[in-house]
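A short worksheet on the structure shown next.
Omission of a single protein chain aside, the complex is shown with its protein chains in their original locations.
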C-alpha cells in the first residue's frame, strides 16, 4: 500500500550503521542539492577490508534505506568487492524501489566509491573498480526515469 | 416545486370545458407546429353573448390550463368583452406561468379571437375588438422570451 | 401512490452495494490520493482498484482509464483533445447527427474555431451508413466520433465496422458509450476503439463522475490543467467517493450483465406489447433489433408529450421527452428529427427506459395508467386521425 515495501521501510525506520565514527580511514560524500539528497560514508579499513562503515544521510526514505543496506553490504568486503557493488545490488537487497526513487540508491553507490577513491588516493592504491570513476561527476545523469 | 403552480396544475389535470359541442356557432383554431401547440375553441353564442365554450387542445400543461381558464372566462361575456381579454388576463387568473410558457397562453387569446372573428365575418358584425386582427398572423412573434 | 421510474437512461439510483462501498471514503478514509502518508496512499491504491474494475468491464488496461467529472467532460476532452493533438494533420471531424449535446455542442464550438465537422445522417432506424462514412473521409480527417448507442432511441451503431474504417485510414475513433455501458457487452480491444466516454450515474453509480478510456499510444492534451493527478493527464483532486462508487457499479454491471439484459429487455418488450395492444396509433421509433435492452421510444399520436409526462408524473410514473438533458429547453429532439419523424409526432413522443429495479407489476400499473392518460388527452386534443396538422385550419 505504501510507497515503499516493508524491507525498505524497515531499513528506513531503523537504519543500520547510522551516524559517525571516530577517526574514519576514509570519508566519501555524494549528493546534489537539485535532488535534495546528500550522503556521507565513513569507513574503517584494515588490510584493504572494510571492517566498519557508517553513514550520515540527508534524504528521503529511499536514500536512507539505501544508505543502510549499502553500509551493511560493504562491511567485511574487500575494497575491490565493495567497488563492484552497484545501486542495482542495493535495490535488489531492498526488494525493489519505486521508479522515481531509483536514483536515490545511486547516491549510496557513489558515496561508497567516493570514500574508497579518497582512501586509494591517500594510500596510493590502484583499484580496478575505480577506473574511470570521478567523484565530481554530477549524478543528474541518472535522472531520466523521473 | 413543480414547473407550474397549483392552480395551473388543477386546470391542467381537470380542465374545464374540454371537448367538442354539437353545432357550435363559431369555431376558431390557432397554433403552430413550431411551438407544438394547437387549440380549437367552439362557441355557442346568443345575442352576442357567449353562452357556452369548449376547447380541444394539443399542447403542454400551460396550453391546456390556458384553454381551460380562457373558456371559463369568456362564458357569459359579450363578444366585445371577450375580445378585450388578453393572455395577460388568463395568466393572472392562473396565478402566473413560467417564463418560457407565456406564449402558450397567447394561443388561447388568439383562438378565442379567431372564433369570434369567424362568427363576425359570418354574421356581418363589426366589432371594435377585432380591429387589426388577422387570424393568419403567425404567433411566433411572441417567442422572444425563450 | 405507486412510484414507477421508467427513465433509467436519464439517471439511475445508486445501488445499495455501491453506496456502502463509498461511505467510508467520506469520513474515515478521506485522505487526498496525492498525499504521501497512510490515508493518502491507501486512497490512491483504492482509487486504482476502482480504475481496474472499470478497465475490466470494457476489456481495457487499468492505465487506459482516466476519471472525469461526467460523460460530458469525457466527450469534451476526447473531441477537443483530438482536435488539438492532430491540428497539424487536419481540421476535419466526422460525427453523426444524433449524438448527445455533449458531443454536438463540442463540435459546434470547434467549428467556430475553424474546424470542419461532418454530421452523418442516419436512416429511419437511427443507423449511420458506413458508405457515407467512408465517402466523408478526407486527408484532413483527424477524428471519427460516433456514439455507441443513442440515448433517445437506443440504436446501437456498427462500432466494429466503424473502428475498422477509421483504422484503415489512420484516423482516431472515439465513441460515446455513456448509454451503452453496462447495457451491452463492450470490449474496446476487440472493437478497436481508441477513446470511449463513460458515466457512472447511468449504471447505478453516483452522478458527477465519468471516465474516458484512452488507448495506450493515443496522446491528447489535458483538458483540465493543474496538479499531477490521473498520471498527469487530468488535474483536480479526485472525486474519491464518486470513483469508488463508479468502480463498484462497474463491477456489479459486469457481474449482472447477462441477467440485466435478459430482464430489462423482457420487461421492455412486455411493456411495448401491452401498450400497443391497448392503444391505437402508437408508433415505435428506432430499431427493435439493434437497440439497447431497456429502451423504447413511442409516439402517442394526437397526445402532446409534456402533457403526457405531467399526467404520468401525477400518477407516479417518470419518463421523458427528448433527451433528459434538454428537457428543460423545450426544443424538439434533434434525434427524432434526424430519423425523419415529423414535428407533430416528435411532440407526441416519449422515451421509456426500464432498469434493474423495474418489476412486472410496475409495468402493469404504468400501462394501465398510460392508456387512461392517452385516452383522456386524445379526448380533448385538437388532433385525431381525422384532424391532423396538415388538414387543420390556419396552420
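For clarity, chains are labelled A, B and C in written order, and residue numbers in each chain start from 1.
The rule is simple: a contact is a pair of C-beta atoms (placed from the backbone, for glycine too) under 8 Å apart; a residue touches a chain by one contact, two chains touch by 3 or more.
Bear in mind the structure is a predicted one, so any value in this text is a computation, not a measurement.
*Asks:* Where does the absent chain touch, in terms of which shown chains it meets?
*Replies:* Across the whole assembly, the hidden chain touches A, B, C.
*Asks:* Sort through C:206, C:247, C:294 or C:332 and give me the one touching the missing partner chain.
*Replies:* The single option touching the absent chain is C:206.
*Asks:* Can you list, in ascending order, the chain A residues touching the missing chain?
*Replies:* Residues of chain A in touch with the missing chain: 4, 9, 12-13, 15, 18-19, 29-34, 36-40, 55-61, 63-64, 100, 114, 135-136, 146.
*Asks:* In the full complex, which residues of chain B touch the absent chain?
*Replies:* 1-3
*Asks:* Pick out the residues on chain C that sit against the missing chain.
*Replies:* Here the touching residues of chain C are 5, 7, 10-14, 16, 19, 23, 26-28, 30-32, 34-40, 68-73, 75-76, 100-103, 105-106, 108-109, 199, 201, 206-209, 222, 224-229, 235-242, 306, 309-310, 312-313, 318-321, 323-329.
The working rule: only the chains that are shown with their structure count from here on.
*Asks:* Average the CA atoms of each chain to get its centre, and name the chain whose centre is farthest from that of chain C.
*Replies:* Result for max centroid distance from chain C is chain A.
*Asks:* On a C-alpha centroid basis, what's the spacing between chain A and chain B, in Å?
*Replies:* Each chain reduced to its C-alpha mean, chain A and chain B end up 92 Å apart.
*Asks:* With chain centres defined as C-alpha means, what is the inter-centre distance between chain A and chain C in Å?
*Replies:* From the centre of chain A to the centre of chain C is 57 Å.
*Asks:* Cα centroid separation between chain B and chain C, in whole Å?
*Replies:* The separation of the two C-alpha centroids amounts to 40 Å.
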